[in-house]
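Have a look at the structure below, then the notes.
For this depiction, one protein chain was excluded, whereas all remaining protein chains were kept in their positions.
Note that the chains are named A, B and C in the order they appear, and that numbering of residues resets to 1 at the start of each chain.
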Amino acid sequence: MKTLEMRFSGAGGQGLQLCAKIFSRVLLGEGYHVSLSQSYEPTSRGGLSRADIVASDGSPDYPLATDLNTVLILDQAAATASEGIIRDDAIVIVDPRRTKNPPKGKFKIIELPLSATAIALGSERVTNVVATGVIAELSDDIELDIVEKALRAISPKKFLDLNMDALRAGVDLARGVKAA
Amino acid sequence: MNKQVALKAETKKDFEIRDYLRLDLFPHFMCPGCGHGIALRALLWAIHDQGIDKNKLAIVSGIGCSGRVGTYIDANTYHTTHGRPLAFATGLKMARPDLHVVVITGDGDCLAIGGNHLIHAARRNLDITCLMLNNEIYGMTGGQVSPTTPHDRFTTTTPAGNMEPVFDASRLAEAAGAGFVGRELTIHLPRLRDLISEGLEYKGFSFIEVMSDCTEINGRKNDLGSSAEMVLGQTRAMRPSEYDNNVVDHPFRPNSMDMGVFVRSNRPEYGATYRAMVDQISEGQKS
Amino acid sequence: MAILDTKHRKEPINVLIVGVGGQGVIMVSKVLAQICQNLGYQVKQSEVHGMAKRGGVVFSHVRFGAQVWSPTIPMGKADVLIALEWAEGLRWMSYLRPDTGVFIADTKRIVPPFACRSRILGADIGYSRDTPDDVREKVAEAYALDATEMATRAGNERAANTLLLGALSTTLTFPVSEWKKVISQMVPPKTVDVNLAVFDQGQQWIDSSRKGDPVAGAAFVPLVQPEVNPVRTSLEITEEWCKGCDICVKMCPERCLILNKDQVVELAEPEKCTGCHICEWLCPDFAISLNPIPQEAVA
Partner (left out) sequence: MTAIAEQASPTAIKTGITHQMTGNEAIARGAWEAGVKVAAAYPGTPSTEIMENMARYPVGDVHAQWSTNEKVALDVAIGASFSGVRAISMMKHVGLNVASDALMSFSYIGVHGGLVLIVCDDPGIHSSQNEQDSRIFGRFAQIPVMEPSDAQEALDYTKIAFDLSERFDTPVMVRSTTRISHTRSPVLVSERVTPKDLGFNADVTKNVMVPGHARARHPKVIERLERLAEYLETSDLNRLELGSSKIGIITSSMSYAYVKENLPDASVLKLGLSFPLPKKLIQDFCAKHDRVIVVEELEPVIENEIKTWGLKVEGKEFFPRIGELSPEQVRLSFEQAGVLEPVENALGPQFEPLIRPPVLCAGCPHAMSYTAIRSLDVRVAGDIGCYTLAVGDPLTAIDTTVAMGSSIANAAGMYLAGTETKPIVATIGDSTFIHSGIPPLIDAVYNKANITVILLDNHITAMTGGQENPGTGKTLRGEATHEIDFEAMIRACGVEWIERVDSYDAASMMQTMRESIAYRGVSVLIADRPCVLDPVKIKGPTMSVDAKDCNACQGCMNLGCPALIWSDEWYEGRHVVKIDPTACIGCSVCAQFCPTGAIQPTLVLDQKAAKAKPCGGS
């Protein structure tokens, strides 16, 4: 039985919940049993916001994350939230612009300019989509074109072009990491 | 003739807002472009202009984005329960008439769950300054419809557009008997400052409606643009409607909104009346 | 005292009428041209318009005599210069005959937006500071009257150009009846009376002015520049507090702020900042502070 545990964490307002929704949709489509649990503060901006996905191709035994293998950290507020539950072989993606002190451990930390890339594309708001592209490309278990379809399905027409650009930019960032 | 106004060779700022802030809490929690920040500046500036001692100032706030605004003021601040800041403030002012009591509340806090308290606070005309930050939505909880959400606006609870008519908060306060009522846009900071200043000075219940903007929730959901575009958009509202009919072929915006002071009455202040009555009764008991 | 002998001069007589778009320059020149035509002179009247109604400069050359060739007046050959606006009169002064030219100007000022374009402390208005006295020193014969004010008092502000026609009539040997006839034909019927009245006023004003009588309507308010103490300011940005909402960038009158690559506000062109407070006042995050620099530190 294969289990994927992913965490999308940062500050409120960064689009982490949407990011998690896309991946849970994708994993559901691939036949996994998926549990998505969200946690955020009453404020719409700032404060810790996170969403966890636990996906299993067998019968999952526990819905909450205990052994993360993919972690996204977009803000300092989330840097310590996952301490102790990250696997040693996990991929931890960090945006250094707003996370000055990333968590420490044996796992591999990949620092990528996610928000800077989004700003360069025209809006900081698509940081989450850039991150989606990065994770989709780095993960061996997720098909990129299914992610793209899922994103296309939920994007308002007005932001479709921008979202697609952001996804591609994220994929490019991840390919750079792979090549290095 | 030219009026010559020489410039003061000032070396220190007259009003330094940081003197009035709890700097350790900054940056504050509000979203980028939130009008509440501008309203907070106006309030503190007015307090400065009125020369009110920070130790004699009590800020009472409720729940919501507006409720958190008071937290940043370096004075006596109370973060109370949802809808009840006016009730708390009433008790506070009755117990300590020497304090300047300022209530910071929002449209949902003040008009929905706290609507009852508003009308009675206004009716009593107790010497409280009530600053209602009207951003036309429940921002803190993610954008639900509030009593001031305009017609046809999209919120999470009105996915097909708001069908309810709105409260005109200032007219409501006026009708309930508030002694001083005024409304201003956040973008017009000097005017807002002067309005709040007048409200603070007024002996009685002063209700000040601040037209704030919620860029991140209301703005994004309803496609109202960036923060600058939203505050510019608000200025449309202050064009009197008869004005357009005279100028152009088609009206600019059907519902226009007045700004400024609507009511400044000579009604007796509740606290003073109450104390006079107490004095009278205790005189009577003595004799 | 120059009254031009219209009958016996060999060269054409040249009248230059100037002002700003919308003031009625063309109307003045049409009336003059019509009178000349009625009295049997050859007349040419040349104007350039097109951009004029967009607040630009308007001028009209009127030349008449037994034989007129060029429709434009050669520089230095205008016998009379009529200005409906003060600074416009000064602009065309070099067209006037230096020895005999007569200058008649309304002291009305129409300040162009360009004259108010500087936001630096104590900025000077970019409008001519020359007074009628400065002009009288340099011109053979100069009259400055507040024709707009006089016409307003007479009941129609827009009749100022007719008042100047009255002033102009004193320099030419045309019968007054002819002037009045043509004016009556050319103005809207409802305004004939007021136009004829101000025509007389303009004539009387010049006549009494020539006699040396002090006359009303000559008040000229000089432009005075107040002394200002320059106070330098510096813009202090608390970067950690800025959330990049863009409101200051969009509302800055000088457009001297930008959002940098981290979406934090930056004073890109400090030399342009006028210290107007707008960014400080509108920043919802209190990230901008405008501080005066002490005088001693400036030196």
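Here is the rule we use: a residue touches a chain if its C-beta (ideal position, glycine included) is under 8 Å from a C-beta of that chain, and two chains touch if they have at least 3 such contacts.
Computed from a prediction, not measured in an experiment: that's the story for all the values here.
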## Note on the structure
Touching the missing chain are A, B, C
## Note on the structure
Of C:138, C:210 or C:261, the residue that touches the missing chain is C:138
### Task
Quick one: say which of B:60, B:131, B:189 or B:214 touches the chain that got left out.
B:189
### Query
Which of these, C:130, C:178 or C:207, touches the one chain of the complex that we don't see?
C:130
### Summary
The missing chain sits against subunit A at residues 122, 158, 161-162
### Query
For subunit B, which residues touch the unseen chain?
1-5, 7, 174-175, 177, 179, 184-185, 187-191, 223-226, 228-230, 232-233, 235-236, 238-240, 243, 246-249, 252, 259-260, 263-267
## Note on the structure
Against the hidden chain, subunit C presents residues 20, 24, 27, 30, 33-34, 37, 42-57, 68-76, 78, 81, 87-88, 90-91, 93-99, 101, 111-117, 119, 121-123, 125-128, 130, 135, 138-139, 156, 158-159, 161-162, 183, 185-189, 191, 195, 226, 228-231, 250-253, 255, 274-278, 281-282
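One rule holds for everything that comes next: only the chains that are shown with their structure count from here on.
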### Summary
Whole-Å distance, C-alpha centre of subunit A to that of subunit B, is 40
### Message
I'd like to verify one number: the distance from the centre of subunit B to the centre of subunit C, where each centre is the average of its C-alpha atoms, in whole angstrom.
### Response
48
### Query
How far is the middle of subunit A from the middle of subunit C, if each middle is the mean of its Cα atoms, in Å?
66
### Query
Residues of subunit B that touch two or more other chains: which are they?
30-32
#### Entry: subunit B to subunit C touching residues, read off their complex
1-2, 4-13, 17-18, 21, 26-28, 30-38, 41, 187, 189-190, 215, 226-229, 231
### Query
Along subunit C, where are the residues that touch subunit A in the complex?
244, 261-263
### Summary
subunit C partner, complex, touching residues on subunit A are 97, 116, 119-120, 124
